[in-house]
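Data first, discussion second: the structure below is written as structure tokens.
For this depiction, one protein chain was excluded, whereas all remaining protein chains were kept in their positions.
Up next is chain A:
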């Protein structure tokens, strides 16, 4: 049973888990997906790339920003069968640029990345409502997954994943 008390203008309610079990009847206003004021994701409603998406971090704005934009744009609008296959030069330019700024675009050795990954695996906290992602597994470096890379039995991989 919930318990309620008033202290002057402030109301305090204590609720148990059971109290909050029934779904809420609070009404929320339906969102307009095309609201121009809202923060946009990576792809805008008209299909363009949102270069200012926070998810891109500094990729579009740093020293290799223009190379990145060219490569990604080329890829995004590519209609080839293997998407982006005509964009190899752009990707190469991008990678060459990024190599000149290792501080900004780090490319780690496997050893280091496995260490960092071990600590970042705890990044993946329990997924929130709805997303039923498989349980966290350490992303192991490429070398040690060579067996699974070579394995062609796709079904068994799914099973392994869900079973772990």
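Just so it is clear, contacts are C-beta pairs under 8 Å (C-beta built on N, C-alpha and C of every residue); 3 or more make two chains touch, one makes a residue touch a chain; residues count from 1.
Note that contacts and distances are computed from a predicted model.
A.B. asks: Using the UniProt record as the reference, specify the protein name of the hidden chain from among "Potassium-transporting ATPase alpha chain 1", "Apoptosis-inducing factor 1, mitochondrial", "Achalasia, adrenocortical insufficiency, alacrimia" or "G protein subunit beta 1 like".
C.D. replies: In UniProt, the chain that is not shown appears as "Apoptosis-inducing factor 1, mitochondrial".
A.B. asks: Residues of chain A in contact with the chain that isn't shown?
C.D. replies: Spelled out for chain A, the touching residues are 1-3, 5, 7-17, 19-20, 22-29, 31, 36-39, 41-43, 51-63, 65-66, 69, 72, 75-76, 82-85, 88, 91-92, 95, 99, 101-110, 112-113, 116-117, 119-120, 122-134, 136-137, 139-142, 145-146, 148-151, 154, 157-158, 161.
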